[in-house]
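To start, the structure under review is shown below, and the notes come after it.
Complex shown without one protein chain; remaining protein chains in place.
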Amino acid sequence: MIIEEEIQQKLIKNYNFLEEKIRIPRARRIYFEFPADKFEGLLEFLMKEILCNMLCTMTGLDAGDTIEVIYHFARKDGIIVNVKISVPKDNPKIKTISNYFPSAEYYEREVIDLLGAEVEGLPEGSRYPLPDGWPDGQYPLRKDWKSDVLEKENK
Amino acid sequence: MIKPGKMLRQVISSAFKKPATTRYPFVKFDMPEFFRGKIKFIPEKCIGCNLCMRDCPSNAINIVKVGDKKFKAEFRLDKCIYCSQCVDSCLKKALETTNEFELAQLDSKNLNIVFHGKPEEDIKTET
Amino acid sequence: MDRVIIPIGPQHPALKEPESFRVTLEGEKIVDVSLRLGYNHRGIEKACESRTFMQNIYLIERVCGICSHSHSTCYIQAVEDLAGTEVPKRALYIRTLVGELERVHSHLLWLGVAGHEIGFDTLFMYSWRDREIVMDLLAKLTGNRVNYGINTIGGVRRDISKEESEEILKAVDILEERTKYYIEVATQEVTLINRLSNVGKLSRADVELLGAVGPVARASGVDMDTRRDDPYAAYSEVSFKVITADNEDVYGRTLVRVGELMESYSIIRQVLKNMPDGPITVRVPRKIPAGEAISRYEAPRGEDVHFVKSNGSDTPERVKLRAPTLANIKAVLKMLKNYNLADLPIIIAAIDPCFSCTDRTISIKKLDTGSTEIVDWKSLREYSIEWYKKRGIRF
Partner (left out) sequence: MVNSLVYILIFPGFLFLGIAGMFFEYIDRKLYAKFQNRVGPPWFQPFADFVKLLAKENIIPEKAERKMFQVLPFFAMAAIVTSFMYVPVWGTHALFSFNGDVIVVLYLLSIPTLTFFLAGYSSQSLFSMIGAVRTLTQFFAYEVPLFLTILSAALLAGTWSLSEMSVFYNQHHWLWLANLLGFGISIIALLGKLEKVPFDIPEAETEVVGGTFTEYSGKLLAFFRMTIDIEVVVCSALLAAVFLPFGMNLHPAIGFVLFILKVLSVVVLLSLMRSVFARLRIDQMVNFCWKYIAPLSFLQLIINIILRGTIK
């Protein structure tokens, strides 16, 4: 747990509002929340100082009034840094990180399609994973979304 | 060492061997004893706790009470995914897996199997 | 020279699953590729939200047919993390054993597919024949050839007897001999080497930039393996080498995979030798405490990542899975450029793609809105019967 604590110290040193907010539930797992508007700065800090040079994946979550996006960054030695940002549901705008991690493109498209987030700066491309004829405004992973099939079966 | 036709020797020798293919429909295939195949229900042991119904990932089981401590089980084999979680969940071991795996049917109605607790007359007199 | 765009997929013999590559060709040379994923979206992540933690094991196992143990173990590790379960040692060893057997079967499968993609059908038939040994073994151990269903929250469902472990050791001996033969073939057969080497180059820098994982990364000299970096199950107690190669091409990926097969045999032997006695499962309450957990697993194809969020009830709030293929897909697009059309199948196959892991969506049967008409299975069948009737063919 020594390296994890070092990372914690480094993060708190740079962003003192994170004090007491970083959770390390078990070895090699670090979780914290972060304000969305400062995220880009943190990203560079994570890449340069903490050597998180791999993006495991991105998770989109519907948390009631907000949409949460969790970025899972991995280090070479197996430590995962999970950064959660939240944006309001009525204006779900996040900035793309595909200029830092090209592999983020598909994860971001997933968040767009399934949760209705807007990703600024993402290059044009085909949608993923929903079909082209999918109606606008239907976001399957939002909690209030129900497919017709599921409704029928429940009756 | 690079050479063409490395597999030549084995290719020729396998021409004189017995083929590895099992001639399946003509030769019966023995599934291992604990293969997770069709589910068997033993009505005498069932206490109607409905744990299996709750744990089934695909809603394939329906246990109906047909009389005092008597239960009828309906299995939808077309819905079943053969995970046999119900067998694990059952506290009284009223469910068992069999290694029967040839379950294809031409009519989907035949995939609905029902295990009665007692012969039909018994149930009628009781209810 | 004129450029032509040819569609590889959604239906194409080179792809075992529907996925669409649009390839721009200049003669036989590939100059550009664009990709459309999502044909296999089955909505598993959404479906997970309406099932209990227990039921989800079987759902997630069915994300993919080949790496079913990988996905279910990865998910269960996250759930056990949340519940704070101390899984019995013996259960961890059994998980490792099944995981390695699965890796053997997946890599042998890959070897066969790779052989088929370059028109080497004999290799395909031989390696799939040998794969049957592992498949039968898995059926005997777990009760099914593909969806093993060995995992349960808090342990495993079936124990391994003495006779079974002897049987495994015997089978491993046979497989080891066969794998040595395949290594010989891979390093000596001239047509195979000609087709595989210097194809689909991906430099080390590109691997790190594009986030490729698994054998693809290791074949470019990147030394990463979740089994060693983030040990789970019993991997911290067995010794094994992480196989890497510096070829940076499809040939390197082949060598890494057959090398990993040999490592898997050694891991299986160690696991069977050191397997401790004891219980195989502990009871875990149905309701999992609220929280978030992320879990990683080195699937045969690369790193598998699962994220589980619980809200304290018996159903998860969110389950997110990332299969290795999605991480590798950017690298494929990069690898394909400037190679021959003939190399396309093997380059795509070299990442061992599993598109059904990659996509996971909703079965829409009827939605009246939208531009396309979505027809359900029954009316589609009626339509086709009608169509044939008009042409005088009756069923």
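Order of writing sets the chain letters: A, B and C. Residues in each chain are counted from 1.
Methods note: a residue touches a chain if its C-beta (ideal position, glycine included) is under 8 Å from a C-beta of that chain, and two chains touch if they have at least 3 such contacts.
These numbers were taken from a predicted model, which means no experiment stands behind them.
Peer 1: Considering the full assembly, with which of the depicted chains is the omitted chain in contact?
Peer 2: Displayed chains contacted by the hidden chain, ordered by label: B, C.
Peer 1: Hey, which of C:121, C:246 or C:382 is the one touching the hidden chain?
Peer 2: In the full complex, the listed residue that touches the missing chain is C:121.
Peer 1: Using the definition of touch stated at the top, determine which of C:42, C:89, C:129 or C:269 touches the missing chain.
Peer 2: Counting the whole complex, the residue in contact with the absent chain is C:129.
Peer 1: Since one chain isn't shown, list which residues of subunit B touch it in the complete complex.
Peer 2: Residues touching the hidden chain, for subunit B, are 4-8, 11-12, 14-15, 17, 19-21, 23.
Peer 1: Please identify, in ascending order, the residues of subunit C that touch the omitted chain?
Peer 2: With respect to the unshown chain, the touching residues of subunit C are 4, 6-7, 12-14, 25, 28, 115-123, 125-126, 129, 189, 191-192, 194-195, 340-345.
The rule we apply is simple: only the chains that are shown with their structure count from here on.
Peer 1: Need the graph distance between subunit B and subunit C over the touch network, please.
Peer 2: Between subunit B and subunit C, the shortest chain-hopping route counts 1.
Peer 1: Taking the mean of the CA coordinates per chain, how far is subunit B from subunit C in Å?
Peer 2: Whole-Å distance between the two chain centres: 26.
Peer 1: In whole angstrom, what separates the CA-based centres of subunit A and subunit C?
Peer 2: 24
Peer 1: What is the distance, in whole Å, between the centres of subunit A and subunit B, each centre taken as the mean of its C-alpha atoms?
Peer 2: From the centre of subunit A to the centre of subunit B is 42 Å.
Peer 1: Return the residues of subunit C touching two or more other chains; collapse runs of consecutive numbers into ranges.
Peer 2: Not one residue of subunit C touches more than one other chain, so the list is empty.
Peer 1: Over in the complex, which subunit B residues touch subunit C? Could you list them?
Peer 2: 1-7, 10-11, 20, 31-32, 34-36, 54-57, 81-85, 88, 97
Peer 1: Which bits of subunit C are touching subunit A when the two form their complex?
Peer 2: Against subunit A, subunit C makes touches at 34-38, 41, 43, 45-46, 50, 81, 208-211, 224, 226, 229-231, 291-294, 296, 303, 305, 307, 309, 317-318, 320, 322, 326-327, 329-330, 359-367, 369-372, 374.
Peer 1: Of all residues in subunit A, which touch subunit C in the complex?
Peer 2: For this pair, the touching residues of subunit A are 25-26, 28-29, 31, 53-57, 59-62, 70, 72, 74, 76-78, 80, 82, 101-103, 105-107, 114, 125-135, 140-141, 147-150.
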